[in-house]
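Here the complex is missing one protein chain, while the rest keep their positions.
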Amino acid sequence: MTFEHFSIGVGVALLLLMIPAMCRIVMGPTTMDRIVGANMVGTKTTVLLVIIGVIFGKVDMFIDFALTYALLNFTGAIAAARYLRHKGRRGIVLASTSEESVCERA
Amino acid sequence: MVISFLSALLILAGLVFFLGAGVGILRFPDFFSRMHAAGKGDTLSTLLIIAGFALYQMRDLGDSEASVSAVLVALKMLVIIAFLYIASATSTSALAEAGWEDGNDPVIAPKHENRLAGPPESRTAAADLNRNSTHDSQP
Amino acid sequence: MQKLFATIAVIITGAILLNAVEDFPRFGDPHSPPNSGVSGGSVSSSVHYLQNTYLDTRVPNVVTAVLADYRGYDTLFETAVILTAGIAVFAILRVVRRKDEEESTGSEEKACSGEFSTSDSDGEGRHRVVVGTACRVVVPLAQLFGFYIIAHGHPSPGGGFQGGVVLGTSFILLALAGGLGSALGRLREDMYLRLACLGVFIYAGIGLLSLFFRRNFLDYGALSGLLQTGGEEMARSHGIFGVELGVAMTVTSVMFALFANLSTRGELKGGL
Partner (left out) sequence: MSEHLPVIVVLAPLFGAVIVGFFGTRDRHLCFPIALTALALSFVCSIGVVHHVATVGAWDYFVGGWESPHGVGIQLRADGVNSLLLLAIAVVALLALVYSIRQDGEKDAEKSPFFYVLFLLLCVGLFGITITGDAFNVYVLIEITALTSYGLVAIGSSRRSRVAAFQYLVIGTVGASFYLIGVGYLYLAVGSLNMADIRTILAANPEIANSRIIGTALVFILLGVWTKMGLFPLHGWLPNAYSYCPSGSANLMAPLVTKVSVYVMIRILFGVFGLGVITENPGWSDLVVLIAVGSIVAGSVMALTQREIKKMLCCLIVAEVGYMVGGTWLGDAGRWGLTGSMYHILADAMMTSCLFLAAGVFAKQFGATRLEHLSGLFRRSPWAAGAFTLGGLAMIGVPPMCGFFSKFYLIRGAIDSGHWLYIVALLGSSLVNAILFFRIFEIAYFGEVPESSESSEGGCPTRGRHAAWRTAPLLVAAALTLLLGIFNRPVIDLIRGTVVENIDIVSMQE
């Protein structure tokens, strides 16, 4: 087994392991949960880009993509956090979240 | 060969931690513990996997022809690692704070509820309102 | 009713699109018309690009050469599209104040345009400390990386659009970390509007230079008369780089302009 095959295996495993995060994006229950899931998927996409580079034998090229993607992912997460924080303080999300926390507590 | 083996070991360790993060984000009961799983497991697994690949790039360092670009690539991977190390922690912090102000409440065992109610001065009025309403609605 | 109509329209569109799939060339077929030209004789332009790019322009990356040289006329207008988007958003959203209000806002912007303002009036100090400290490390590196991408359009996938996005992101990060005022202190509003225009001007201006050497528009080969080194091929390579700089300027400033105007509803105060 060469390292390329191993890399493909790692990539597939990463994709499979992303499924829980995807589930969290779909299930919620709050918007913040979805953003946490999306952030996790984004971080792993950075890794996947490196792996794709290894598989294609062009790591020097894909490493730039990975770095750019990581930067954009970081900016996106911070922006989402800032944006939703304002929303929550204005009391828009509260109605649904209070019900959710009641359910979980009960 | 040893280096390949070591890097494979690092990558597999990363996958294991990522599995932990995945289980955590799926199974933990409230936002903050899920955040905890995602933040820690995700960051560590990413660092380990990329470190594994960086190590693999250095496998034939003695070969003068390939070594310059290989070292460059490995250095770039280290830059990614450093960046993710900062960025992941920061975004986790920002998201957790946003979640707190958004009105997410941690799930707390009933007997500790009063003790661990969180720093009172940072609680927004909205969160307090939320807390009161949940108290009222409980049987 | 509307939904039903929309569904039917979408299904019909999809059916028409899929109708032709049967006649498509095989995926990755080296003999398909786009890859090798029509069997009737004429060579496809892609063959020409792959065979002659390095000879014509001394640029190893075919995509960059096609983008900025062979089809540079398209890219000029794509840059203009980005400028248009920035100007249009500005013209629609920006809230313009009267004279008496302007004075007060001017002083306010001055107040918060210093260093990373880690303490805000509305008690967000803690958040600003963590994100602000991280961004103090990240932003300069991101900007350096942006310049690297712009400069590396020749050998690797990169260039003005991508590098401009990274540079613009760095300014957005600055705004997220220290408040919009701190970012506007570094890239003022009249500055970024001018920079966006200047980018397109640089692009079109480099193209226009070749007119003075009695060559066609955007024929960078004419620049060899100015540069005096390396012949026409190197002149093309340098021309492509100059053009990428112009694109990067426009993209950077328009990205920041969009963020600033959209996140504050044109007030340019407060924001995220």
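A, B and C are the chain letters, set down in written order, and residue numbers restart from 1 in every chain.
Going forward, contacts are C-beta pairs under 8 Å (C-beta built on N, C-alpha and C of every residue); 3 or more make two chains touch, one makes a residue touch a chain.
Model, not experiment: these values are computed from the prediction.
Across the whole complex, the hidden chain's contacts among the shown chains comprise C.
Of C:F90, C:F171 or C:F256, it is C:F90 that touches the chain left out of the display.
In the complete assembly, the contact with the undisplayed chain comes from C:L198, out of C:V63, C:V129, C:L198 or C:M234.
Even with one chain removed from view, chain C keeps its contact list with that chain: residues 16-17, 19-20, 22-25, 32-46, 48-49, 69-74, 76-78, 80-81, 83-85, 87-88, 90-92, 94, 96, 190, 193-194, 196-198, 200-201, 204, 208, 211, 215-221.
The rule is simple: only the chains that are shown with their structure count from here on.
Measuring from the averaged C-alpha position of chain A to that of chain B gives a distance of 11 Å. Separation between the centroids of chain B and chain C, computed from CA atoms only, is 32 Å. Here the CA centre of chain A is 26 Å from the CA centre of chain C. Looking at chain C, one finds that residues 127, 131, 138 touch two or more other chains. Multi-chain contact residues of chain A, defined as those touching 2 or more other chains: 60, 64, 67, 71, 74, 78, 82, 85. By the touch criterion given at the top, residues 79, 83, 86-87, 89-90, 93-94, 97, 122 of chain B touch chain C in their complex.
The touching residues of chain B, counted against chain A in their complex, run 4, 8, 11, 15, 18-19, 21-23, 25-26, 29-31, 34-35, 38, 42-43, 46, 49-50, 53, 56-57, 69, 72-73, 76-77, 79-80, 83-84, 87-88, 90-91, 94-95, 97-99, 101-105, 107, 124, 126, 129-130, 133-134, 137-138. Within the complex formed with chain C, the residues of chain A that make contact are 60-61, 64-65, 67-68, 71-72, 74-75, 78-79, 82-83, 85-86.
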